[in-house]
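Report on one structure; see the data block that follows.
Presenting chain A:
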Amino acid sequence: MKCTECSFEAPVEKFRYLYNARIDASISLRQCPQCQAWLATDELAGEATQKVGPGEAPWGKSAGIEGLAEDAAS
Partner candidate 1 sequence: MGRRDQWKQVQSGIYDPSLKARTVEERETVPDIACGLCKNFAENAYASDGRGLCRVLKIGSDISASPVVYVLEGEVGYPAYFTTNAASCTHFERMDFIDTDGSEVADPNYRRVQRQMENKFK
Partner candidate 2 sequence: MKYKESKNFFPHSDNPQRGDFVERVVDPRQAYYKVKPVNADDEIPADAAEFAGK
């Protein structure tokens, strides 16, 4: 896997595993041991897809039915 920020390359498990985005999705957060950026990682493909900053949710809405709840209110 290659860090999208500093291009550090190593097997995926060398990137510090932080936590999942959602347990039922294959996106997780890992940390680059070289530049320490938090990376959204596709665990199925073993690829870093992007750096993740505060407030960013590369996996979308939390649980999938927030939209439904909003509809109900409108």
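Quick note on selection: all candidates are chains of the complex that A comes from, given by their letters.
As a convention for this text, contacts are C-beta pairs under 8 Å (C-beta built on N, C-alpha and C of every residue); 3 or more make two chains touch, one makes a residue touch a chain; residues count from 1.
All of these numbers come straight from a predicted model, not from anything done at the bench.
Visitor: All of 1 or 2 sit in the same complex as chain A; which one actually touches it?
Guide: Candidate in contact with chain A: 1, the rest do not touch it.
Visitor: Residues of chain A touching candidate 1 in their complex?
Guide: Touching candidate 1: residues 16, 31, 33-34, 36 of chain A.
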